[in-house]
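Below is a structure I'd like to ask you about.
Apart from one protein chain that is not included, each protein chain of the complex appears where it belongs.
Chain IDs A and B follow the sequence of writing; residue 1 opens each chain.
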Amino acid sequence: MPKVTIDGKEIEVEAGTNLIEAARRLGIEIPHYCYHPGLSIAGQCRLCMVDIEKTPRPTIACNTPAADGMVVQTETDRVKDTRRSIMEFHLINHPLDCPVCDQAGECWLQIYYMKHGLYDPRMTDEKVHKPKAVPLGPHVMLDAERCILCSRCVRFCDEITGTGELGIFSRGDRSEIGLFPGQDLENNYAGNVVDICPVGALTDRDFRFQVRVWYLDATKSICPGCARGCNIDIHVNRKRPHHAGGRRVARLKPRFNDAVNAWWICDVGRYGFDAVDDPERIRFARHGGVDVPLDDALGLLVAALRDHAPDEIAILASPDLSNEDLFALRRLAEQRGIRHIAVRMPPAAGHADDDFLLRADRHPNTRGAETIGLDGDVAAVLARARAGSVKVLWVIQHDLTASGFSPSDVAQALERVGTVIFTGTNENATSTLATLVLPFAAWVERDGTFTNFLGRVQRFRAALQPLGEALAAWDLFSRVLGMLGGTPAGGRAELWFRELARTVPAFAGLSYQSIGDGGAMLAGAPPTTAPEPPGRRAKAPA
Amino acid sequence: MSAPIQFTPAQLAEVRRLQGLYPDKRGALLPVLHMAQDSFGYLSLEAEAYVAGLFDLSPAHVHEVVTFYTLYFQQPKGRHIVAVCHNLSCHLAGAQDLLRHLETRLGIQRGETTEDGRVTLQAVECLCACEAAPMAQVDDRYELNLTAEKVDRILRGLT
Partner (left out) sequence: MRNFARTDSHTLASYRGASGYAAWQKAQTMEPAALVEEVKKSNLRGLGGAGFPTGMKWSFIPKTHTGPVYLVVNADEGEPGTFKDRYLLERDPHALIEGMLITARAIRSALGFVYIRGEYVQPWRRFSAAVKEAYDAGLLGKGFDVVVHRGAGAYICGEETGLLSSLEGKKGWPKIKPPFPAIKGAFGQPTIVNNVETLCCVPPIIERGAAWFADLGTKTQGGTRMYSVSGRVKKPGVYEESVSITLRQLIERAGGVTGTGRLKAVVPGGGSAAILTADEIDVTMDVDGCRAAGTMIGSAGVIVMDESVSIPEALLVLARFYAHESCGQCTPCRESTGWIEKMVHRIVHGHGRKDDLDTILDVAKRGGGTTICAFYDGAIGPYISYIQKFRGEFEALCRA
């Protein structure tokens, strides 16, 4: 393995590692725009130049594989002067849009100008003008003047999604990023081009003008949109609630995990957090249509479970619940002897695996539910209800009518049931038919773990306080368990996970510590890697 | 008038033949775009999408190629193209005067087409006939050692 010296520090790297990556491992940042570890080398921005011993001119680091004995300097006067030149070239035609540009605060022209530029601008001629505020499909906004033509977005559409919608048209300083006129940016991964655009040329339409990024806090989490469990950061706006119309979750960003999603996330997941701040969030418990204090509602729930024979009670649990939630529910059911618990729903029409990350199963914890032993069939439970065998039906989170069951089947089933209890985060057609409703905290408001379809257990974390009197599901189940005479594992999600790991063999040996930020596999499940992007799979060599 | 944007079977056979000459069929893209321009008059977006289909390329990537090269026209052009070189040797030999003369004669500015669709006038970069400056490319031919009189004679011959 080649050994290189960068700024006097030596490091051994795998053959083929480029100098930007080698330097990164030493904690040395070589500034760059067009380079991205998930994309091919472009060598276009010319910012990453470094001095290499025995090479007369500065060389770009992205296209230089570390060679044994190579000696690299990244902070010579010549390198610094070159960076200042390159920054000036980048800013010659760049519009001074900072006051109105969403990228401000996370803009790499701003950041690198402050670090490597700091020259007095001398461009007094008219700048080149290009189209501004051009929608590229439903999620992305293009400002062609701001574009530094690094080509990351073009390479993304070629190499990752394989859809090739974006191109760089014309020549010279009239070069312009764009779509084929009349086409849209319609692949399911469009939002990623906003992440990889170093400047405000490609911005998120959903996030546009919402809030300045320096008011945002980031929390590591897992996307609950499907069974893949892409790693994300939740960006919340706590400091300026009067911006963004009171919306607390400002946006989701992918978090790198080479075992799950690499650098990417699909649009379904990225833009699928509306429910969290929807006005239809359930904040308070309700009985007979009237708000009641939570403790009263809990009492009513426990009474319903105690006053009926266990076989007359059915629970429709949800694969949206975390491992901790589901395990606490299992304990609750065991305490009371309830056997009729179902999790499995028919897949909604039109949902299929896409050719990259998105799974047909749009729930984050189906595998967790199966592994914990709660995988009965919801259709069977509904059939029992329709037959009159169910006196208490506890629906957790589901909107039954949205799940492929016909509204009349559902209505029939619910009619025959004496007491319908609903616990969940958002109102839906089922919750409005329930006698007793209790509020759940949303996934952004609680801690827990999901198990993805390949058996990877990953932590998600609370970024916000729950609304109203909403409780984390495991917390609600915990209290009910206690009121039924059982022993809850404790007042934190982590304590329930420990209990789970002690009880269910597949989880043995796992802990929040071992799961860390990257996740860990269930016992016996082989390690995973992020799938090959369709853009690379499709191309047969010339 | 809207002729269908489609190659004849003979033309399609030629496309296949050209594609077969290159290790990667994409190598035939520039020649086929020339073919398309000759057939359809100019390269509209529809023509670009059509050619893209023949190469399994996204239309955006064909659009990149069409907008990059100066000989591809994205708008209808005149029946004749008069492209006057205005690079260094031709400049020294009076290319600007020639261009102004043509603009007056044709009643258009460089870059435009006469209203009757007869002539598109262009100012272009070095055509590499500097020994015969000033000069122009008129359709497929180089017209050398131009004077105002010569230019007028050439224009009279363009129908």
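One rule holds for everything that comes next: a residue touches a chain if its C-beta (ideal position, glycine included) is under 8 Å from a C-beta of that chain, and two chains touch if they have at least 3 such contacts.
Note that the structure is a prediction, hence the values are computed from the model and not measured.
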**Prompt:** Pick from A:T74, A:S175, A:N188 or A:T203: which residue touches the chain that isn't shown?
**Reply:** A:S175
**Asked** Touching the left-out chain: which of A:T82, A:T203 or A:Q458?
**Response** A:T82
**Message:** Under the stated touch rule, tell me which residues of chain B contact the chain that is not displayed.
**Reply:** 21-24, 26-31, 33-34, 55, 61, 64-65, 68-72, 83, 86-89, 91-92, 124-133, 137, 140-142
**Prompt:** Residues on chain A that touch the omitted chain in the whole complex?
**Reply:** 41-47, 49, 57-58, 60, 63, 82, 85-86, 88-90, 92-93, 122-123, 125-126, 128, 148-149, 168, 170-175, 541-542
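Rule of thumb we're sticking to: only the chains that are shown with their structure count from here on.
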**Prompt:** How many Å are there between the centre of chain A and the centre of chain B, using C-alpha atoms for each centre?
**Reply:** 50
**Asked** Can you list the chain A residues touching chain B in their complex?
**Response** 163-171, 178-183, 542
**chain B residues touching chain A - in the complex, by the definition given at the top** = 23-24, 45, 48-49, 57-61, 63-64, 67-68
